[in-house]
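Here the complex is missing one protein chain, while the rest keep their positions.
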Amino acid sequence: MEITNVSEYDATAKEKLPKMVYDYYASGAEDQWTLQENRNAFSRILFRPRILIDVSKIDLTTTVLGFKISIPIMIAPTARQKMAHPEGEYATARAASAAGTIMILSSRATSSVEEVASTGPGIRFFQLYVYKERNVVAQLVKRAERAGFKAIALTVDNPRLGRREADIKNRFTLPPFLTLKNFEGLDLGKMDKVSSHFNCCNLADNSGLASYVAGQVDPTLSWKVSITSLPILVKGVLTAEDARIAVQAGAAGIIVSNHGARQLDYVPATITALEEVVKAAQGRVSVFLDGGVRRGTDVFKALALGASGILLDDRWCSHWLLREKLV
Amino acid sequence: MEITNVSEYDATAKEKLPKMVYDYYASGAEDQWTLQENRNAFSRILFRPRILIDVSKIDLTTTVLGFKISIPIMIAPTARQKMAHPEGEYATARAASAAGTIMILSSRATSSVEEVASTGPGIRFFQLYVYKERNVVAQLVKRAERAGFKAIALTVDNPRLGRREADIKNRFTLPPFLTLKNFEGLDLGKMDKVSSHFNCCNLADNSGLASYVAGQVDPTLSWKVSITSLPILVKGVLTAEDARIAVQAGAAGIIVSNHGARQLDYVPATITALEEVVKAAQGRVSVFLDGGVRRGTDVFKALALGASGILLDDRWCSHWLLREKLV
Amino acid sequence: MEITNVSEYDATAKEKLPKMVYDYYASGAEDQWTLQENRNAFSRILFRPRILIDVSKIDLTTTVLGFKISIPIMIAPTARQKMAHPEGEYATARAASAAGTIMILSSRATSSVEEVASTGPGIRFFQLYVYKERNVVAQLVKRAERAGFKAIALTVDNPRLGRREADIKNRFTLPPFLTLKNFEGLDLGKMDKVSSHFNCCNLADNSGLASYVAGQVDPTLSWKVSITSLPILVKGVLTAEDARIAVQAGAAGIIVSNHGARQLDYVPATITALEEVVKAAQGRVSVFLDGGVRRGTDVFKALALGASGILLDDRWCSHWLLREKLV
Partner (left out) sequence: MEITNVSEYDATAKEKLPKMVYDYYASGAEDQWTLQENRNAFSRILFRPRILIDVSKIDLTTTVLGFKISIPIMIAPTARQKMAHPEGEYATARAASAAGTIMILSSRATSSVEEVASTGPGIRFFQLYVYKERNVVAQLVKRAERAGFKAIALTVDNPRLGRREADIKNRFTLPPFLTLKNFEGLDLGKMDKVSSHFNCCNLADNSGLASYVAGQVDPTLSWKVSITSLPILVKGVLTAEDARIAVQAGAAGIIVSNHGARQLDYVPATITALEEVVKAAQGRVSVFLDGGVRRGTDVFKALALGASGILLDDRWCSHWLLREKLV
């Protein structure tokens, strides 16, 4: 069957991928209410189409942190892409470059920043969690900088890992032939203690390595200055209050995100939260959005409500990958 | 099974028509949200029935652009009717005449204006797209005028062809034994370059022949004066703003239409948009509606909300045709 | 299976009755939207339950037009009950008497007023349509009076017969061994012309015999004075405007009814319309309701919103009958 829209990749992925892998990509947290709502909320937004307008010349290009891209669509950071295909993040990187847009590489990628950089030219950002071990954070940032990554997308919405029940049932774990490449060769400090569980979802992501110890976070984010001169996009904002704090703390931009509905269930759809965040940002920084985008009309709705662009997120970004290689 | 309402033609059509043809008639754009909503919006409108009212004498006749018709129901322009049956537009024309109402012939009909005229007496209007090649438009209008057509329905809602995914999957194309008869014998100018693809949906309707180059449209529509003295109904208005512009530009009437939900998805149902258009028209021109009408009660709802009549549109008009010949 | 609520009679009836008969009892008009809504509207009304209230002594008796009944539940007039069972209206009459409540006999019953009266004591009202031939109406009323019926329920919501598509498909007709007994022996005048079609749904109910020619109705209903001294309940009111007119015209009571959703589709649920009718009646006459009542809690909701009682209507009243004889 010819695939005619992004949602149809889902059926193909379900058919071609092992259940554990498909479930990992496709699941939201708990009841998956927000997963559905990320889509439903878009369908409640209607157009008022005007006629007799000159649309013969359309310009879809836009600028993100000073970088010009061909369309207001970027690739969201999504972990562990090689589970879907051996080319993993390489293919995504090449696809993003071919499309003339930005890829944001997950720190939990199965390819390192250097490997992704070696696939060819392209504008790339690096996603990062805030670990208790700041030295690890510093090493990751340095590594991304050296590999030519242009900005940091700082994920701030996972003080705990979201409860994705399919992963628990499947006892999800990274296949043994894959590793989280960006952590290789780093001095992990206390994180070393859990390194043997590095690829285990429950331990590595949640209790140990990946737990976000907010008590040590400087609310002004001033600590980031000592680590990097790269601009920082704060990813995971859903309220006006946090948008204001992010702007005051010096964020270069805000990504309205509910982590693809994979963290806390029963939060609003991102397209619902967008308006208050845009209003709170007062035009001082650009606001982006991920979650639930499947159609060009969804992108247009986000732009119409004040977003500067959208990010294709976890589940369907892997389909972009599939498109290049598997379909 | 006896067919007792318009919707039941759908099942019959699905059974009797090749999948490619059925899908072409039945599909809406993309997620088909508006296709559903065109129906759903009617079902949210309720009656406040009065009792003890004299309804012994009912007069359903009405007047459209000065032409008296037996019921406030006309036949919307729908393309390519001979795909459903060899009699195609002939049968529709005869059915409309027998019912004492107006048929609007699509410019993309599989029968020419002359052929339709030859089926017998009847009031007929001609539907038209605005092509970049105005000479083609002029020739089409002249041809319709000469064949006795009484008005032009100008479709203004397809700067691009809507994305109907079933057509893409089916690689929809007009069967080889059929042609778009109204274009035969015309000087197509630059359109000639795409004439070999004339019957191909993707090329002919979208990129080439049918693309509506709004940049060349005179917003006052004054260009139409040089082409025809026929009254023009502007088809595809969904907002008060465009209703006002259409009236100022000299439209003889407005058709509230979302192109049978086949163009842009997530626009309002036509019955929803009707009220603001009627209000904006201020009684200066008549307002008609197509989209989602399946019941006499739907017609009544449209009239109660200010419409002067409705048009049976794409999908189900073909059933009217089926009724005469196939069922 | 033990039947534990009124709705479960539906499954039993579907199993035991011929399709044509079941469909006749169970169908609403056209899309059957109002049929569903009659139920759905009840389920949107919630209770605010109080605690620590003395409910040890409950009195369910009430008074209708001066007649005391055991519960605020009466039997709505429903036509042609002998199609369900040979005992037909006899069984319903006995059930109503046993329950200590009022039966309203349909003028289109398959038992005559005399036959129903002969089943034993009981308070009974007679339902009537307003026929063009007033002499027929007068004869029907006289006959009911003589048989001891105590009031007239005048159905005013069927200027035309509702379009019940299952009946059309089934070519519904009264089985040959049954007749509409109340019309036997009457001087039918012009109605005699259609008497050969008397039992045919389409002709008898709609075009000919049963058509309600409102143009000849005296809006003050004063004509009824010359015919009967019985109190008249106006059945089929759904608006405040008509409630006021009915009161002014001397109605003894109002029945909020949409004819069991069998006449005009897309009218409000009766429980929705109740409030405005009660308010308009200003306590000058009692207001009753039929349509959608399936639970004691439904009855309570109707009472809480101002009804003096409810009528079990078409579809499920026949189940009361079934209970006595068939189950």
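Letters are used for the chains, namely A, B and C, taken in the order the chains are written, and counting of residues starts over at 1 for each.
One rule holds for everything that comes next: a contact is a pair of C-beta atoms (placed from the backbone, for glycine too) under 8 Å apart; a residue touches a chain by one contact, two chains touch by 3 or more.
Since the structure is predicted, the reported quantities are computational estimates derived from the model, not experimental observations.
Enquirer: Of the chains that are displayed, which are in contact with the missing one across the whole complex?
Expert: If we consider the entire complex, the absent chain touches A, C.
Enquirer: Determine which one of A:L52, A:I123 or A:V237 touches the chain that has been left out.
Expert: Checking the options A:L52, A:I123 or A:V237, the one contacting the hidden chain is A:V237.
Enquirer: Out of A:A26, A:I73 or A:V267, point to the residue that touches the absent chain in the complete complex.
Expert: Counting the whole complex, the residue in contact with the absent chain is A:V267.
Enquirer: Give me the subunit A residues in contact with the hidden chain, please.
Expert: With respect to the unshown chain, the touching residues of subunit A are 30-31, 33, 156-157, 159-160, 163, 165, 168-169, 213-217, 219, 234, 236-239, 241-242, 245, 258, 264-268.
Enquirer: Contact with the hidden chain only, please: which subunit C residues?
Expert: 1-2, 4-5, 43, 45-57, 295, 297
As a convention for this text, only the chains that are shown with their structure count from here on.
Enquirer: Touching subunit B and subunit C alike: which chains?
Expert: none
Enquirer: Closest chain to the protein CA centroid?
Expert: Of the chains present, the most centrally placed is B.
Enquirer: With centres defined as the mean C-alpha position, give me the subunit A-subunit B separation in Å.
Expert: That pair's centroid distance is 44 Å.
Enquirer: For subunit A and subunit C, let me know how many angstrom lie between their CA-based centres, rounded off.
Expert: It comes to 63 Å between the two C-alpha centres.
Enquirer: Listing for subunit A: what residues touch at least two other chains?
Expert: Subunit A, residues with two or more chain partners: not present.
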